[in-house]
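Of the protein chains in this complex, all but one are displayed in their positions.
Coming up: chain A.
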Amino acid sequence: MNISIETKEKDQLITVNISGEIDAYTAPKLRESLFQLAEKKESVIIINLSGVTYMDSTGLGVFVGVFKNIRSNNGQLKLLGLSSRLMRLFEITGLSTIMDISGQIEGEVS
């Protein structure tokens, strides 16, 4: 498997660490894990992407879908630790203006 997904849940706060490559092969696994988490009402889901070495539109599609589900359940989604490459992908597609994304990781956020 080229992707690893670790999840921690504490009350409404869910943190997810993703590492590896997100493409058409690994996206279904990612989609399954994240959509399950997005079912919870009023949750705050923080996803750390600092371990992601490759991502394309299939990954963006998963995050857009998860974002929609979380919002419809009155929750929040934050993507952290985006590399400059991932940041570029969100900027080109216009998603950076819609979703809450950051190049920093949790500990660095003041």
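The rule is simple: contacts are C-beta pairs under 8 Å (C-beta built on N, C-alpha and C of every residue); 3 or more make two chains touch, one makes a residue touch a chain; residues count from 1.
As a convention for this text, contacts and distances are computed from a predicted model.
Asker: Determine which name in "Serine-protein kinase RsbW", "Acyl-CoA synthetase (AMP-forming)/AMP-acid ligase II", "AzlD domain-containing protein" or "Tripartite tricarboxylate transporter permease" the UniProt entry assigns to the undisplayed chain of the complex.
Answerer: The UniProt record for the chain left out of view names it "Serine-protein kinase RsbW".
Asker: For the chain not shown, which residue from A:12, A:36 or A:93 touches it across the whole complex?
Answerer: Only one of A:12, A:36 or A:93 touches the chain omitted from view, namely A:93.
Asker: Which residue numbers on chain A touch the omitted chain?
Answerer: Touch set of chain A with respect to the missing chain: 2, 21, 23-25, 54, 56-58, 60-62, 64-65, 67-68, 71-72, 85, 89, 92-95, 97-98.
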